[in-house]
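A single protein chain has been omitted; all remaining protein chains appear in their positions.
The block that comes next holds chain A.
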């Protein structure tokens, strides 16, 4: 589904991604973990070209990610993305947030977009918030609305860039529940997160990054119980103690 080969990315002098290779199969849930600054968010943002990589190739569904223009927009329409800071459109209601892209990008009628939006908002458990402006919602509700907005495009894959990092602790669960449900439904997902519990529970594979490289990758139980590299062992010792 997603195939990354030899990806390199610099921010000025800083080499943030170092020859990264990654494959994500259809229906697979890959959770990317690692310390801050390890390049995991950048990797995620490169997958739909919100960041342009400096070298290497990315194929989505067998097609190289286009550099720009309408083809790039078409690819992005098929790859949903959920951001750390939600990024709901502040001037539109929650319902309009979910309806906008299907109407403008897919040419879906207003009536049908509205129906789908109501269904999706119900699915993520915030049906009664449909008419409100995003700022009136709690963080957890906003993030669930953002997931509904991405799902409204019926994406082939979903990217999650630290979806719970900006949430109060008691709201993390409701968002992770929605994501776990998606994973169970067979959605192809790349999830950048610090939620080790989610990684263990929902991931098919864990990718551990450090210093812009993929250091270790493996099935979650094996990875968490017996990491092969010192760096991963060190990282897990720090995050799993509390």
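One rule holds in what follows: a contact is a pair of C-beta atoms (placed from the backbone, for glycine too) under 8 Å apart; a residue touches a chain by one contact, two chains touch by 3 or more; residues count from 1.
The working rule: contacts and distances are computed from a predicted model.
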UniProt protein name of the chain not shown, from "Sarcosine oxidase subunit delta", "Multicomponent Na+:H+ antiporter subunit D", "Acyl carrier protein" or "Glutamate ABC transporter permease": "Glutamate ABC transporter permease"
Touching the absent chain when the full complex is considered, from A:104, A:201 or A:238: A:104
Candidates A:48, A:116 or A:143 - the one touching the absent chain: A:48
Contacting the left-out chain in the complete assembly, out of A:25, A:73, A:184 or A:237: A:73
Residue of A:8, A:87, A:138 or A:165 in touch with the missing chain, whole complex considered: A:87
Touching residues on chain A - with respect to the absent chain: 48, 50, 68-70, 73-81, 83, 85, 87-91, 100-101, 104-105, 133-136, 146, 149-150, 153
